[in-house]
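What you see is the complex with one protein chain gone and the rest in place.
For subunit A:
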Amino acid sequence: MGNKQTIFTDEQLDAYQDCTFFTRKEILRLHGRYHELAPHLVPMDYTNDPDCKLPLALIVNMPELKENPFRNRIVEAFSEDGMGNLSFNEFVDMFSVLSETAPRELKAIYAFKIYADFNVDNFLCKEDLEKTLNKLTKEELTPEEVDLVCEKTIEEADLDGDNKLSFADFENMISRAPDFLSTFHIRI
């Protein structure tokens, strides 16, 4: 609003504000955070859309993600090549979906991507649930207990009886959990 910055053109900032849930100040701040992850790799001038991607290892070292059990899955879900390398646009995308104002449907879609192994199929099968559970409890449960809990989960949430959770089942469960909007939220 008057202060001349040379990182983005005005049209670029308009596009960012129209397509994400961030304001202009937040986008500039995000650029600052992206830049400080790798100051020699990330250019300060984005007016001509440079092609710069940061590897997974750098991104998951951010304080907001460092201790999160799902950090690798989150970054992989938003990277186009599936390996976790994020360009700045994908970086903004990630934090935009995880921000406070993103709607429930959008968050549910990406939460499903994070929990399910989307490279293989589009379902949350028992192995995916077991992996998720292990990330969440870190070997406190015995294998039989893990098995029991995963079976119980599928039993409770599976509506069409195919022994795995489709996106519709997942979304149905999310719609009955009002806290989801506030827990699926990372502050940046």
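Following the convention adopted for this analysis, a contact is a pair of C-beta atoms (placed from the backbone, for glycine too) under 8 Å apart; a residue touches a chain by one contact, two chains touch by 3 or more; residues count from 1.
The working rule: contacts and distances are computed from a predicted model.
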Protein that the absent chain corresponds to, by UniProt name, given "Sorcin", "glutathione transferase", "Two-component response regulator" or "Transmembrane channel-like protein": "Transmembrane channel-like protein"
Listed residues A:Thr6, A:Asn48 or A:Ser182, member touching the removed chain: A:Ser182
Contact with the hidden chain (one of A:Glu36, A:Asp121 or A:Glu145): A:Glu145
Per the touch definition above, residue among A:Leu54, A:Val75 or A:Ile174 touching the missing chain: A:Ile174
Touching residues (missing chain, whole complex) on subunit A: 1, 14-15, 17-21, 23-26, 63-64, 66-70, 78, 80, 89-90, 92-93, 96, 98, 103, 105-106, 109-111, 115, 129, 132-133, 136-138, 140-141, 145, 148-149, 152-154, 156-157, 159-161, 170, 173-174, 176-187
